[in-house]
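First the structure, which I've put down as structure tokens, then a few questions once you've had a look.
For this view, one protein chain was removed and the others were kept in their places.
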Amino acid sequence: MMGLASYLIISSILFICGVVAIMARKNIVAILLGLELILNASALNFIAYSRFLNNNIDGHIFSLFIIVLAAAEAAVALAIVLRFYQIRESVHVDDATQLQG
Amino acid sequence: MSTSNLDIYMPILMLLLLGVLLVVVTVVFLSKVVRPHNPNPVKEQAYECGEDPVGSAWSLFNMRFYVTGLIFIIFDVETALMFPVVVVFKSMNEVGLGGLVLIELTIFVLILAAGLAYCWRKGDLDWVKSYQTGKDPSGRPRIEND
Amino acid sequence: MDYTVASIAPIVLLPFLAFVIGSFTAKKFPKFTGIMVCVAIFGSFLLSARIFSDFVFNKFSADYYIHKTFLWFDLGPAFKLNLGIYIDQMSAMLLVMVSGVGFLIHLFATYYMGEDKRYASYMIYMSLFTAGMLGVALSDNLLGFFMFWEVMGFCSYSLIGFYFEREAPGDASLKAFMTTRIGDVFFLFGLLIVWNVTTQVNGQGSFAFVDLYNVIAAGGFDGQMLLGIPLATFAGLCFFMGTIGKSAQFPLQVWLPDAMQGPTPTSALIHAATMVAAGVYLSLRVYPLLEIGHLLTFVTYIGAITAFGAATMALVQTDIKAVLAYSTISQLGFMVLGVGVGNYNAAFMHLITHAVFKACLFLSSGSVIHSLHDHHTHGHVQEMPRMGGLAKKMPYTCFAMVVCSLAISGVPFFSGFVSKDRILGDALIHGLENPMVYGLPMFLGFLAALLTAFYMFRMIFLTFYGEPRDKELYDHCHTETFSFNRNLPLLILTVFTLGFWYSGSLTGQGLVKFPGVENKEWFQTLIEKPDDKHLAKFETYTSQTWGKVDIKPEVTFPKSHYDPTHGLSEADAHHAHTIHVSGAIGSIFIAFLGIFLAYLMYIRKSLNPGWWVSTFSGWYQTLKNKYYFDHFYIDILIKKVLFKFQDFVAWVDMGIWDRIFIDGWAKVNDTFSYWTRKFDDIVIDTIAVDGTGASVRFFNLVLRTFQSGKIQFYFVVIFVVLASYLLTLKVV
Amino acid sequence: MFDLILFFTSAILTVIGAILVVATKDIMHACVYLLVSFLGVSGLYLTLGADFVAAIQLVVYVGGVVILMVFAVMLTGGPHAQKQNKFGIVKTALMGNMRTYTVGGLIGALVLLMMVKLYLSLFKIYTPKELPEYLPTVERIGKALITDHVLAFEISSVLLLGALIGAAIIARPRKNRIN
Partner (left out) sequence: MTDTIVSYLANFEPFKSFLAFLTESYGANGPTIFAFLIFLVAVIIVVGALATIGGLGTYAERKISADMQARMGPNRVGPYGILQFLADGVKMLMKEDIVPKDADRFLFFIAPMLALTGVFGTLAVVPFSSGLTLTDLNVGVIYLVGIGSLVGLAVFLGGYASNSKWSMIGGMRGASQIISYEVPVVLSILAVVLLSGTLSFGGITKAQGGWPHEWFIFHNPFTFLGFFILFIGSLAESNRAPFDLPEAESELVSGYHTEFTGMRFAFFALAEYIEVFVLCGIAAALYLGGFQVPFNLGGDTIWGQLLQLGAFFSKTLALYYLVIVIRWTLPRLRVDQLMSMCWKYLTPIALFNLIGVGLWMWLFDGKSLFTLLFKSGAAAAGIH
């Protein structure tokens, strides 16, 4: 049976892939894909810890809320992206610098 | 024998693999053997009732598809959260806590129903009406499909 | 029963909060604002009534007090300022009077001002005023007293000039404000003297009344001289000038008649019942200072002159509110006379009784004025010659006004008789003992009492009885129907014009006594003059902070009992009683004489007022012109003296100071500025300014990179910082 | 035996999917690879005994988020979105180029470094213990949601309400657009 380390390695790979996607992509939707990967990595970590460390249900509930949050975030973020596209005709992240301050 | 280990997921994996393999085998390998292959430019055109297609089909779509998806995902998540609560309702009802769970469930549902009511009121659920006013923001030709 | 901050502070804070909240709601919700103000003041009344009942029925000791202080600010070891509250029997009575009468007047104002377009702002000004007056009553020190006193001054100014669209109210408000300012300036000087003396004696300056009493009891003012005059005289005079200004005593009485330009509830609350009484209250509070400053004779003269002079002026007024205004000045003169002749509790009692019946009189006059509407000028009518016979139209108002007039005239069984005749009785004692000094004040006092009865009933007869002299006006006046905010306040106030609420007997003066209830003479028992015996208690005084428990009355303070001898010897007491009784009989006679004269003149018409006017036309003109005081102040004092002085000062300023010093200094500066500019060009501009610009450009380059708005760059920064933090962290 | 097969199948799906999400040049393909990765993560949840979370992962991600993503791709100009914005300025390629991948790789290496440090310190204190049986989780999650976590449960509905209304307002076409 696989141990904690293998899950942590997988979640690390997921996380790093997410980070690289965020860094390397210029399409906002693609950046959001990377974000979903990161959220999945964290949810996976929660479940793994809850099985291997303390074996209670709280890790599951936390992952559940991460999934809920990810869905809500995706909905709102994509709405913003669409709105942005309507105004600027672009999904290029470097065009979204109006709030540079 | 009741199985309590991961073996219960075995048929799922099998079925999924079967689905994948069926397509791979028939489309990739079998097609080499039994099917003719005589491509020509007209055959490879997209079908538009005999006309030459103009431009790509991958162009802008209307926002209402997104709004539908948006409302769907919110309700999807809502039902996902409601599943465990609904499951325990019966056992809770048997020990007399049914009213409590029902109230929690009702509050949860009502809050989301309020969201649905808001979208209804603001016309987000109307497929046609609220989108007729105003030009297409992008100013490009848009595929109309209703 | 212990008092906490929560049970005392809301007395002031409720009306103040009503003012604050009302400031925001006045525009949008005027009705709500009015109701909120009334409720707030009723709340103050309930809290005050609790304190009052507690003091009168439970503690029953003249010495009992509550004193709580907190440190306001601290500017060093010798300069700590405390604020706080001081409640003794006198404050408790004043609190319940102000909040009670104030509540009724607010109630009436909802009727009187209800249709005004700035009704709500009127109500919140009134509320702020009430807060100020309650603060004065609660204040434990002269500084707090002064601050609240100024709040009242501001409200008085705003309310007199409430109809600022017209010229007269604006002028009147300015006049009132400036005139009382003279008294306030003297008050400030008094504050400085008190601070100075308390610092000398205690090593710690203070404005608190108890510290002042302490210093006086400890002889702190003994031997202190300024310009050859005792310092106590100076201080007392300064505070008494405050009284003169605020209570409209001679010679600063000119503002009060003009203050009648304000709406009638304003006149009732501020210029009859409470604010003007605050001046007398100040005199009562600093009474020991007046005593050791040997100012009482001066006070007596001021009071008597004011009482008589105002009464004479009231004789010839035709405006119903002007009559009441002069009668107010006159009654305030009686109070000051009471202070002067040393009848401490009678002066305070007259303050209370006068507040009740004068508020009622003003409200009644407001009721009359409000119902008399002139359809030609679209204004309300205040002139008595156009009234007459109104008793049939407004029976409740007429009843209230007649009862209150009986009270102010000094008819037995009413409160005015009880309080005024105690003052006159003491004046009589003093006058008989020392006719050279006190003879004139005594004589003027009795004469003023006679005139009071006369002009009050002149007003009653002219207004309510006889034939209607302006038929059209009379016909337009609606018959009065009972309404809770018009008549109820009047009738409630009327109930409290009865004498037995204030004295133990039906008439006062010990003529008809309730059997076996000596403690019912609670005014006499509970309000004690702060003389040497009384001041002694402050020598062991320790101040309480807010958190401390109140002093237990059963432990520290013996229960007070009525002392029929007033601390005099048997023979002296008998003598005093005899004179008092004869004085009382005399004043009863005088009161009925005044009423009878008025009856003869205005009902029977057997004496013709016109004959008197034409015979004494010189006197009539003098009275009409208010003894030419306004003429004196404006034409002579201001135009001849102050303007000349101003011209002289201007000449000094512009001719001498400007020419020589200012222009000469300009030359010096020109030279200096030349060299400065050289320095500026080279050092500042080139090196500092341009250098700064260059450095800003440099930092701009750096910061622009960081503030590019490109979110991926932010991510890079976040991850780098996070990584550097985590990599330096020692986790396990 | 089968648990190993399930684990490795899922892990390979997850990792390959995630890497392809980063590597592919076509955003629509990236969405499909993301789906593959999600399916793999769901399988990993199964091997961890979290059957309910795995099922929810399927419902929400596979059925919801991925569809929403491909919709969004179609509504923002499809996979062949323009190479230059409306001012005619040519930008970095939408799906990244050599430079952005270099930056991403460096940051990824940095994150890897952090994780190595953290996990090494974690494994210093972690001692493997007897693993519990696989128990059904739905009832336990349900009981926790209506007792300990009831506030979070109700608040999450408010969150969803906010997300729904907010996103609907943002996504709604406006009648008078500026410019």
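For clarity, chains are labelled A, B, C and D in written order, and residue numbers in each chain start from 1.
Methods note: contacts are C-beta pairs under 8 Å (C-beta built on N, C-alpha and C of every residue); 3 or more make two chains touch, one makes a residue touch a chain.
Keep in mind that this is a model prediction, so the values were computed, not measured.
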In the intact complex, which of the depicted chains does the undisplayed chain touch? B, D
Among listed residues D:Val21, D:Leu44, D:Val70 or D:Ile170, the absent chain is touched only by D:Val70
On subunit D, the omitted chain is touched by residues 1-2, 26, 28-29, 32, 35, 51-52, 54-59, 62-64, 66-67, 70-71, 74, 79, 134, 136, 138
If you put the missing chain back, which residues of subunit B would it touch? 1-4, 7-12, 14-16, 18-20, 22-24, 26-27, 30-31, 34-39, 41, 43-49, 53, 56-58, 61, 65, 68-69, 71-72, 75-76, 79-80, 82-83, 86-91, 93-94, 98-99, 102, 105-106, 109, 112-113, 116, 119-120, 125-128, 143, 145-146
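In the analysis below, only the chains that are shown with their structure count from here on.
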Along touching chains only, what is the step distance from subunit B to subunit C? 2
Between subunit A and subunit D, what's the gap in Å when you average each chain's C-alpha atoms? 5
Return the distance between the CA-based centres of subunit B and subunit D, expressed in whole Å. 17
Averaged-CA centre spacing for the pair subunit B and subunit A, given as whole angstrom: 20
Going through subunit A residue by residue, note those that touch at least 2 other chains and give them in order. 19, 22-23, 64, 67-68, 71-72, 74-75, 78-79, 82, 86-87, 89, 94
Residues of subunit C that touch two or more other chains: which are they? 712, 715-716, 719
Specify the contact topology among the chains shown, as one of line, ring, star, complete or other. other
Which residues, counting only subunit A, touch subunit C once they are in their complex? 19, 22-23, 31, 93-94, 96-101
Within the complex, subunit C is touched by subunit D residues 100, 103, 107, 110-111, 113-114, 117-118, 121-122, 124-125
Residues of subunit C touching subunit D in their complex? 712, 715-716, 719-720, 722-723, 726-727, 731-732
